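Here the complex is missing a single protein chain, while all its other protein chains stay put.
On to chain A.
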Amino acid sequence: MDFTRRETLALGGAAALTFVLPFRANAAVDDVIAEFTGGAAVGDAGVELTAPEIAENGNTVPIAVSAPGATSVLVLAAGNPTPGVATFNFGPLAASQTASTRMRLAGTQDVIAIAKLADGSFARSSKTVKVTIGGCGG
């Protein structure tokens, strides 16, 4: 099979795109995380994210975060057009650093929670949610 110059270029372009697109999406997530943590190292223990394994409807996916002693928790959806979901800032009268809400997911993807703990360190937890029907309109 012979490739003309034009076909080769088109193939190369397509291949480059498939590499660049996921990288860009990840870069957006990394940027948001870096902005939240200020570039500090992120540990594993200290935050718990509860999300369903399979969500039938991506428009309302119930999630809960729990991070004992945390001052704030950032929730991200890595596969959404904009990765940010919400930031929970806990005040002095919060009985426990837990909160739950409902979020939109565009498709099957990782949901990430990053907590800023009382001692200033950061913890991360993530969970993959399978979405049957996406939640971003058409």
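As a convention for this text, a contact is a pair of C-beta atoms (placed from the backbone, for glycine too) under 8 Å apart; a residue touches a chain by one contact, two chains touch by 3 or more; residues count from 1.
We take it that contacts and distances are computed from a predicted model.
K.L.:
Using the UniProt record as the reference, specify the protein name of the hidden chain from among "ABC transporter permease", "Thiosulfate oxidation carrier complex protein SoxZ", "Alpha-D-ribose 1-methylphosphonate 5-phosphate C-P lyase" or "Methionine biosynthesis protein MetW".
P.N.:
In UniProt, the chain excluded from the picture bears the name "Thiosulfate oxidation carrier complex protein SoxZ".
K.L.:
Check each of A:Val85, A:Leu117 or A:Val131 against the chain that is not shown and name the one that touches it.
P.N.:
Hidden-chain contact among the options goes to A:Val85.
K.L.:
Using the document's contact rule, name the residues of chain A that touch the chain not shown here.
P.N.:
59-61, 64, 77, 80-82, 84-96, 98-105, 135-138
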